[in-house]
Each structure stands twice: as C-alpha cells, then as structure tokens.
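Sharing a structure, written as structure tokens. Questions coming.
Note that one protein chain is taken out, while the other chains of the complex remain in position.
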Amino acid sequence: MHRIGDAPKVRRALVSAAVILSALFLLLPLVAIFAQAFSAGADVFWRNITQPDTLSAIGLTLFITVLTIPVNLVFGVALAWLVTRFRFPGRRLLQTLIDIPFAVSPVVAGLVYLLLYGRNGWIGGWLDTHDIQLMFAWPGILMVTIFVTCPFVARELIPLMQAQGSRDEEAAVTLGASGWTLFRRVTLPNIRWALLYGVILTNARAVGEFGAVSVVSGAIRGQTNTLPLHVELLYQDYNTVGAFASASLLALIALLTLATKAGLEWRAARREA
Amino acid sequence: MITLAQMTGSTPKRVLPGFGLSLGISLTFVSLVLLLPMTSLVGQLSGLSLAEYWAIITEGRVVASYVVTVGAAAVAALVNAAFGLLMAWVLVRYEFPGKRLLDALMDLPFALPTAVAGITLATLYSSNGWMGQLLAPTGLQVAYTWVGIALAMAFTSIPFVVRTVQPILEDMPVQVDEAALTLGASDGTAFRRVILPHLWPALVTGTGLAFVRSLGEFGAIIFIAGNTPYETEITSLMIFVKLQEYDYVGASAIASVVLATSLVLLLAINLWQGRFIKRLHGGKG
Partner (left out) sequence: MSIRLKNIAKTYGKAGRGVSRALEPLDLDIHEGELIGLLGPSGSGKTTLLRIIAGLEAADTMSDRPSSIHFGDRDVTHLHVRDRRIGFVFQHYALFMHMSVFDNVAFGLTALPRKQRPSSGEIRARVQRLLEMVQLESLANRYPAQLSGGQQQRVSLARALALRPDVLLLDEPFGALDAKVRQELRRWLRHLHDELNFTSVFVTHDQEEALELSDRVVVMSNGRIEQIDSPEVLYRSPANRFVFEFLGDVNRLEGHVHDGTLTCGDARLDVDLDEGSHELLLRPHEIKLDEHPTELAHLPVTITAIAPVGAEVRVELEADWLAEPWLATIRHADFERLRIKRGQRLYAIPRQWHQFPAANQRSIASETMS
C-alpha cells in the first residue's frame, strides 16, 4: 500500500526529527525536575518534603482539590445532560460560556474574584462588615480553582454523550425507568471512563493552578500557601533543591495523569478493535 | 409560580427526566461562578472616564508589555504550528518503537503545573543550566530575554496543534493519498496541495488556540522572563504588578484589554472554523 511520505528516507528523517525535538523540549524538562530534586541526595529530598511548610502546602492543595472535584462533577454532568439531551433556546450560548475559563488568563480570573469578594468589592464590602473573609484565605483559593477547572468534566462528557445519543435513555424510559435509576443504570455506565478522565484533568489542574491562586491567596506561609505557590516561594528564596523537591511531587501527579489518559485510550482502542 | 421550563419557553413535555434540575444547576453555576465575577470588572471600570481608561491602557510600559506578549505569543504559536504538524504526522502515519510513549508525552504541558514548568525551564536555560551551557557558544541567550518568554509560551501550548490536527489526519481516508499518487503527484506536491489544505482548518484552529493561551500564560513565563520593565514584562505580569501596588483600577483596565482580546480571538476562530466546515460537509454557496 502506498501513502504519501512512506519512502524509508523521508520516514526516518521525520521520525528522528520528532523524537529528538520531543526529547529536547518535553522529556528533558521532565528529567530535569527529578534530577534537581534529588541533586543533593535522597535524604535532603526527604527533609525538604517533610518540612512543616511543605506539608501544610500539600495539605491545603489536597483540601482544595478534594472540594473542587465534587462541585465540578455535579456541574459538569448536569450541564452535559442539559445540552446533549434537550433542545432549548440559549443552548449554544451556554456551551460557549463554559469555555470562558479556557480563554481567560488565570491572572485575570484571580483579579475578577478579588474585585468581587475583596474588601473593596461589591460583595466583599458586605462580607467584611460581617467579618467574613474569603479573599487571602482558603475559600478564595477554592473559588478560583473551581472557576479555572469547571470546563473539564463537561468538555469530556459533551462530545461523548452527543455521539451516543439518547436512544438508550429513551428505551429505558419506555421500560419505566425514571430519574436517578435511569442515570445510574443507563447513562453512567456509558460515560464512566470519560467522567474519570474529566476528573483526572480537573485534579491535575486544581493541584497545579498558579496564576489565579497567587492573586487571591496572599501566600501566607503555612496558611494560604498551596503547593505551586510554595514552589515559587522556595525558588525565589534561592532554595532551588527545595523548590524542585516540591515540584517533583507535582510532576509525579502530572505523570499519573498522562498514564491514566494513555491507559484509557489504550482500553478504548482495544474495545474498538 | 413560574417554573424554569416555562422561563425558557420550552414545552413541558420532554421524554427524558431532569430538565429542570440540570438547567437549574447549570444556570446557577454559570451565573455565580462565571458571569457574576466578570461583572465586577465592569463595576470597577465604570468609575473611569474614557480618557482615564485610555491613558492607563496606553501607558508606555503597558504598551511595551503588549508588544512583548503578542510578539512572543506569535512566535510560540508559529513554532508550535510546525512542531505540532510534524508530531501529528509522525504519530498518525508511522509505526515505530516508543510511539505510544511519545504520544503520551505530548500532553505533558497540560498536565504539568505551569509554575513547575516555569522554574524548570528557567533552570535549564539559565547560564549554568544544561541547555544554557549548550547554547552559550552560539551566543543565543534564552533566559531573561523574550526568547525565553516565547519558549515558555511554546512549551505550555504544545498540545493544542498536535491534538487538533491528529484526529483530522487519522480520519483522512487512504484513498485521498492514493488518488493524488495515481494522478502522478510527487510526495511534495501531494502534501502541499492535498494534505495540507485538508488539515488547514484544524491547523489554524490549533495555532489560534495556542496563540490565545500564550497571551494569557503567566506561571510558566515569570520565572524565565527576567521581568525587566519595557523589555521582558508580559501583560499578565503588568496586571499582577498593579495589584501588588493596590491599583485595582489600573489592573482592571489592563485586564479588560486582555480579556476582550482573548474573547474576540476565540470568537473569530470559531466563526472561521464554521465557514470551512460548511464547505467540506455540504451546504450551498
């Protein structure tokens, strides 16, 4: 079978170029993270990781992530169900609106939340008189994290649910299934892998968000410092090894994300074949 | 009492359940999380006169940051267009050992937190970093120059072109290749005149998205940029600096420019894409 560019010479040249460039621009940074983290030995790495400041940053990051995921899961499923199972005016607009977080610079995202809930903001002023502080505290971090990660679950589900159509659910309705049973027994089994991937992406982004969080956090060590902010702090303090030790934890989560994605794709490809 | 279904003017008889509930959740979420915060920007800016607004957004240091940001983002997007096309082609058309690994690696920039990417690139390309040492004899300085900014932008937006072009290339029937070959076309001609135009909408979309993402990128850039006023300051950083000076009005004004640019570009990409899809899949005109 002949295809364009299947001459061995062309093929070799292009594959080599792709591999070399990818190694240089993608693999090398990945290797560098771990090389730096362990550059002073494993015991230094361990000391860096187990420092109280680092541990509290890990704790806050996990706390924020654990709260973000269910919120976006509910929203993502609801939105996907709405726009793929019903037609109504404004459907397209709704689909466009959820892309806003992708287009908005994280710094701008942080800014608009700061303006709204900060001391001088519309709502923030009222909150301040009631002694409720959202900005420069964990609720602010949670809010911007939800903002930047909210498209992920919906974005994974919508194309899939659109392609699958509502025939299964309609069949189930004719068989008397309703509401929660219908969703749990018919829809969920069809979308569980896309749902899982959406959650993984949400997780990766929630753990790693930097720009938006750095605007609203105040970055108080041991209190409102998330792991990425902690990395920055250590790096600015010229504690490179410490910064990379924390960074390597984040890189590890990134690698798990990639592995999950590859695994899910491999699974899908095998089922098709 | 008015139900949500009546509010949207829809017929109450729907086969599947959950319309009211999903609409309720979605609208509440979109309003509170996405739209309400945006209004604060308008509120903040409403106190400004047009002249004041104009003065802020055209201040010399800010304008310099536009130039740096747009220029570096353009370079990053173009580099990614070439690299993404190459990667998509190699990953779809050839079989070789390690291909799955390479494929998985393409998503790294989306999975890796931007701050981590930032400190890593800054360390790698600093004068005593691995790449920095390698490039030193060539005289090319990456760290603390606009080249570094473009590099960081390019890194964080790598997946856009690859992942938009890849599925289109995969779906391209073998016969299109074969038709071009039976008509006597050389590989070069066939690629330029048959394959590239087929991929063009996806390529432009991917490049456009990479550009928009690069305009707004922050975490990956600030570490490698040097952040020298008028030279290596990006616009996102300008907003950040204004905020640290408690100049909320100034930050909002600049943010409004960034936001408007991104939204307009995104809209333009969507419209442009729609035009092409129409031609390839029917519709008269």
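A and B label the chains in the order they appear, each numbered from 1.
Keep this in mind: a contact is a pair of C-beta atoms (placed from the backbone, for glycine too) under 8 Å apart; a residue touches a chain by one contact, two chains touch by 3 or more.
Note that the structure is a prediction, hence the values are computed from the model and not measured.
Novice: Using the definition of touch stated at the top, determine which of B:L36, B:V176 or B:V204 touches the missing chain.
Specialist: Here the residue in touch with the unshown chain is B:V176.
Novice: Which of these, B:T58, B:S186 or B:T228, touches the one chain of the complex that we don't see?
Specialist: B:S186
Novice: Touching the hidden chain in the full complex, which residues of subunit B are there? Just list them.
Specialist: These residues of subunit B touch the chain that is not shown: 173, 175-176, 178-186, 189-190, 193-194, 197-198, 200, 279-284.
Novice: Over the whole complex, note the residues of subunit A touching the chain we left out.
Specialist: 1-2
Keep in mind that, in the parts below, only the chains that are shown with their structure count from here on.
Novice: What whole-Å value do you get for the distance between subunit A and subunit B if each is reduced to the mean of its CA atoms?
Specialist: Those two chain centres are 16 Å apart.
Novice: Would you tell me which residues of subunit A are touching subunit B in their complex?
Specialist: Contacts found on subunit A: 1-7, 10-11, 14-15, 17-19, 21-22, 25-30, 32-33, 36, 74-75, 78-79, 81-82, 85-86, 88-90, 94, 96-109, 111-116, 118, 120-122, 143, 146-147, 150, 166, 169-170, 173, 178-179, 182-183, 201, 204, 207-211, 214-215, 228-229, 231-232, 235, 240, 243-244, 247, 250-251, 253-255, 257-259, 261-262, 266.
Novice: Report the residues of subunit B in contact with subunit A in the complex, numbered from low to high.
Specialist: Going through subunit B, the ones touching subunit A are 8-10, 14-19, 21-23, 25-26, 29-30, 33-41, 43-44, 83, 86-87, 89-91, 93-94, 96, 98, 100, 102-117, 119-121, 123-124, 130-131, 154-155, 158, 174, 177-178, 180-181, 187, 190-191, 194-195, 212-213, 215-219, 223, 236-237, 239-240, 243, 248, 251-252, 255, 258-259, 262-263, 265-266, 270.
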